[in-house]
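Only one protein chain is missing from this complex, and each of the others stays in its spot.
In this document, chain identifiers A and B correspond to the written order of the chains, with residue numbering beginning at 1 in each.
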Amino acid sequence: MNQKYQIHPVLKVIFTFSLVILLSFSHNFAFVMTILVYTLFSLSLMKGNQILAILKISLWVSLFTFIILLPSNKYSSVMITVKVFTTVTTINMLPHSTKWSSITGAFKFFNIPDIFILVLDIAIKYIVMLGNHALQLIWALKLRSIGKNRDKYQSLSGIAGNLFIKSVEMSKEMYSAMECRGFNGKYITLEKKRLSMVDLLYMLIHIGIVILFFYIGKIVE
Amino acid sequence: MHIPDNYLSPSTCAVMSAAMVPVWVVSVKKVKKGITKTNIPILGIGAAFSFLLMMLNIPLPGGTTGHAVGGTLLAILSGPYAACISVSIALLIQALLFGDGGILAFGANCFNMAFILPFLGYFIYKFIKDRIPTEKGELFGILIGSYVGLNMAALSTAIIFGIQPILFKNPEGIPLYSPYPLSVSIPAMTIPHLLVAGVVEALFTAAIFSFIKKVSPGMIYQGREQKTKAVYALIVLLICLTPLGLLATGTAWGEWGVDEIKDVISGGNQPLGFTPQGMENGFTFNSILPDYTLSGLPDIAAYILSAVAGTSIFLILFKVIAAFKKETFDKNSKLPSE
Partner (left out) sequence: MIEINDVSYSYLGIRALSHISIKIEAGEAVAIMGPNGSGKSTLLKLINGLIFPDTGCYRFQGQEITENQLQDPIFAKKFHQKIGFVFQNSDTQLFCADVYDEIAFGPRQMGLSESEIGKRVNDLLELMQLDAFHHRSPYHLSGGEKRKVAIACVLSMNPEVLVLDEPINELDPRTQRWLVDFLIRLNKSGKTLITSTHNLELVPEISTRSILFDENHGILADMQTQKMLLNTDLLIKANLVDEYYHIHDGEDHVHFHDHIF
């Protein structure tokens, strides 16, 4: 549990993004491969079920990319596929390794307006719930209406409409509950935390990556 | 319609993000001012809904996906500014948690789906509704608004894709990012959206709207007419620009695209440091002479001219329809009492 939240979330957000940006800029295959290896290494430090969840997404996305780009040319298909795989894996490691409240705290650190964070927060909370709900309703509908049924689509939109109205009401009540517990629409920044050794190491690695990016760039030019 | 990372050059991403910043700032300001605190959760629910809709996607050639967004619906329910925030958030969640759409390409994705789509969809809806003030007119507005909104977003995505190989190549002429030109990307993106996703979006929007209007009419956003009027011209111009672009696929459109990109970059406040390099390699505007000119007029002027013509025709068409409607309406004298 503890290991999961070790690296300072602000550092994590900054360096995850910097990695994605460097990857996108780089046209050097050696650099891209280095980052790929580094990403795979970080991935290997995570738990099995997390690795599986992350790889499922990134492999699927890269496979799709590869097939799409196959008819174009060798450079595009290989380079872009590797970049896509590395980027998607890097991005997906962020929510799996940082607490959600820490990520919103980090957003606050970067001066993102509260209203954005609040909407994001509510959306995340409701996506799972709404998804499950919709699935249940669709099953119920399937069971009730056997065979072809012209009303089906009518009912489907009724379901979606109902779900929308209901969840708006629920979310309003949730907001009331938050207010009752002292929330006034403003998110609080993360508590100031001293940087640990792990944080420093993490910072060093990523600064090294930035230097590598420019160094390799120089050699090629 | 989600553009993944590394399909677009970083400079394209930067330009699109820079274009989105003022949109977001204005949206947050408008929403903060126009919404009571207790209604903020609606935006969250809107985002969750849009997210779920976008999950039901089909992969399309060119490296992207086709799906409904629900942007017009959200804009009709809670206003275009709120819809912009909701869809942006939905896209952010997809990018962060589901690898759907890139982080760097987030600005570009938001430009298409959180800006073009809800604003265009909403203003078309409002335009038609204000001119044909009947139930049918409203429904018509919803169908057209959501259909056009989604398809314009798809077209915009296709253009962003398609200009990549023209603008960004290495010295050997191999594209550095998305390798497919406009002649491939436009049909690949627009046809499935015109035929499937757009229809789904329109039907879905109309059905949900009707339901909510019946059950909970208080939930629907009441936009002020005055403010939207000024935007009509712009919107209609956009509508007219795009079909023309569709006809002019291939090189002609590409050149125009290059030119515009150049303007956007020098106009935006992005650091120019990286753009020239990418442009040098791919930017060969001088070598390709425009093969489409209107009796000596420069390309762009000819373009604007036809756009103005299109806008006028469009406006005339609608005024005629509205007038016609009103006549039959007054005859039946069945104006809704509200």
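Please note the rule applied: a residue touches a chain if its C-beta (ideal position, glycine included) is under 8 Å from a C-beta of that chain, and two chains touch if they have at least 3 such contacts.
Nothing here was measured: the structure is a model prediction, and the numbers come from that model.
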_Displayed chains contacting the withheld chain_ = A
*asked:* Given that one chain is not shown, which residue among A:174, A:203 or A:216 touches it?
replied: A:174
*Determine and list the chain A residues touching the chain excluded from the picture.*
1, 99-101, 121, 125, 128-129, 170-171, 173-174, 176-184, 186, 188, 191
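We take it that only the chains that are shown with their structure count from here on.
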*Could you please specify the touching residues of chain B with respect to chain A in the complex?*
4-7, 10, 13, 24, 28, 31-32, 37-45, 47-49, 51-52, 59, 61-63, 85-86, 88-90, 92-93, 95-99, 102-104, 170, 174-180, 203-204, 207-208, 210-212, 215-216, 219, 274
*Within their complex, state which residues of chain A touch chain B.*
17, 20-21, 23-25, 27, 57-58, 61, 64-65, 68-69, 72-73, 75-76, 80, 83-84, 87-88, 91-92, 94-95, 113, 115-116, 118-127, 130-131, 134, 153-154, 156-158, 160-162, 164-165, 167-168, 171-172, 174-176, 185
